[in-house]
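For this depiction, one protein chain was excluded, whereas all remaining protein chains were kept in their positions.
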């Protein structure tokens, strides 16, 4: 048995040095954070491994956009799955709008009157929808002919200014999946066009083929989840048709006891064959806006 | 100010009597549970109100199926939104398979060997997928021609034996939405057919029209959420185009501080115009398998 | 393997009937709630078993007082351990003051100005301290001579009007332990007297003897925890000198991953010898103001 080394810090300490201290302590949340860095490092460095990244939660209003883009640009991610909300917030910022520092105690009635939408303690001007509407009005013909959701999103990425998640996926040819794309501000804007009698050709099931083919043919797979929801579950079900993930990290504040997929411990996936029983997995219970920057900063020193 | 009445119980006490005691105490979780019953009662009894019900979490393996069906059969629900997983588990039971009482401490490696998929402490035989495959092989032609997800699910419901959520929605003409249907066992089975070159006509966006039309034209709306994820968010975004929900109950174990939609308090929706600032809302922090049966049993005495 | 029976409710359903339905479903939170009722029933009915009850959390402002008193009066509890706060709130109500239904969104600055102390959404008039001060001024001589905390609390109970937890313990000769009694409104009032130069004879360690003797000599033991903190931990450490608890139920919203005693799963106690490896234990993740009234109402039909 190894001793729990008491963690030491020092003046001028680097993030990666602190993570290594946590690795020597190796218990509780600190230990899990250190393991998360190690496992993500390994899945990125393993050349046989396809990395599936699932991103849920309001991560653009939460300040995580550049970190995601950096991971995409560096090809740390092979398959990107997210929510429609994240792509909407990404597109909003790409179109020149911003999210603002607010307060969770704000008076929601007043915010409504002045056109501010609250996302916990982050604010978004409701005007963002006008920008979105302009963008889609201008581009509807180009994107509505795409036949599946992935192609639709890549097309969107091709039309989106740089420094966005959508554009980074498109440019780097990283498949981006978002099964519930209709459930988003993007969906809402499209609805406005459908309501006027326009049509899209986007099929609900078709990009399943590509998603599962990648999992099916990969020599090895790794999964990295920020939050749960559809992004996690959609990757997990693809893993059922892989050899079982060799690496897995999930960062969540949800808990397992009430039985939902979002809070389920990764090792549960071993029973389904989603996870390889010899794989390396860690469930990190932490706010992602704390954990992800630490993991990312440590990896900058390692990869 | 009203006194916190200390709760009394008695021999032979009815669920609704206990909820009324909780209503007189009116603080902490007990108070919120009692308010949940009142608000759901009011949204059901209000004839001008369309009730939108969002169901996430593994609620069929969790024993909630009959309660959901009863709510649908009694027309307590006007619009039903759920995850693909819930519909898959529902279909599996409709096809004669079962979920089993297991253990969260089970050895997942052993379970994998004997073909048991674990959902926390509920077990599902992996054979369920064979039954699903038979069903879809027999019915693929019938369902693949549907043009949108809602029609696809109603068609599925028309082919599904009684005593299922899918069939109850179909029979009672309750619109059922599931934007992320590709993210489910149903999606996985369809993939098998797509992989062989078959096609479906199901559009990813088209049923947004019906969903939002119902919200848009309703005199009043009420929302009732079991868990978060896409079901909650998809209803919330429709509310943005309603007059703002007059009633709202959400049951979740998630928390708001990390900024995700699933844990966001309902009153946050006031800033977006999703919730009417004069509406009645409660966030109940509870395992749904505890709270929902209590709410349902109390409502059986009231509605 | 047993099937997860889908839960049914009905008009006029009794609490105990609903709990039995949950017992047949036997998964997720509902299953754990049903197991909690069974295990508490068994520890009460087992004549060889001493029941140790640990009560943390603001359970008097939360409306649980009468249920606790009923459990004490019915001798369902052999040893009672709680926080100073619960005894302070109990004493405040015994002296004729009340807690009030408030709101967690209240303006704390305004509350401070009008002398209202907030406990989440329960309010207490700050005047309560004057009543406490009167009571202790009148009785200081009587209670300050007690030599240990348990005797101090029984003496307090002897001076306290009926319908209080303190009096119920005294009257029924149920040992009441509260190691951190100085950490409470009672402590604060005593401080006023100490500051004037008065003294008490109350020893910090002496009633450990009685507490541990009960555990040490008991043929069998059961533990029932509402919340964690000192009440749970103080009983757990006594269990280390028992034969290991045969029964255990804990109701908490805390979680285990960060390593604290409050959220630790009961089975962890097996490694310490606090729990008998053949015992029956359940960790119920629920707000106690929801779970305890249900358990209590069901037990009224069973015991």
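Should a chain be cited, it is by its letter among A, B and C, assigned in written order, with residues numbered from 1 in that chain.
The criterion applied here is as follows: a contact is a pair of C-beta atoms (placed from the backbone, for glycine too) under 8 Å apart; a residue touches a chain by one contact, two chains touch by 3 or more.
Computed from a prediction, not measured in an experiment: that's the story for all the values here.
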Kindly name the visible chains that come into contact with the excluded chain.
A, B, C
Thinking of the whole complex, not just what is shown, which of B:20, B:98, B:131 or B:255 touches the missing chain?
B:255
From the list A:10, A:47 or A:278, which touches the chain that is not on show?
A:10
Interface with the undisplayed chain - residues on chain A
1-15, 18, 21-22, 25-31, 33, 60-67, 70, 93, 98-102, 120-123, 253, 285-291, 293-294, 296-297, 300-301
Residue-wise, where is chain C in contact with the chain that is not depicted?
56-58, 61-62, 83, 85, 104, 106, 108-109, 111-112, 116-122, 126, 149, 152, 179-185, 187-188, 190-191, 194-195, 200-209, 212, 227-230, 233-234, 237, 240-241, 253-264, 267-273, 277, 287-289
Write the list of chain B residues that the hidden chain touches.
27-29, 32, 255, 257-259, 283, 285
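Please note the rule applied: only the chains that are shown with their structure count from here on.
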Of the chains shown, whose Cα mean is nearest the mean of all protein Cα atoms?
B
Classification of the chain A:chain B interface as same or different, half of numbers criterion:
same
Hey, how far is the Cα centre of chain A from the one of chain C, in Å?
43
Approximately how many whole Å separate the CA-defined centres of chain A and chain B?
24
What are the residue numbers in chain C that touch two or more other chains?
27-29, 285
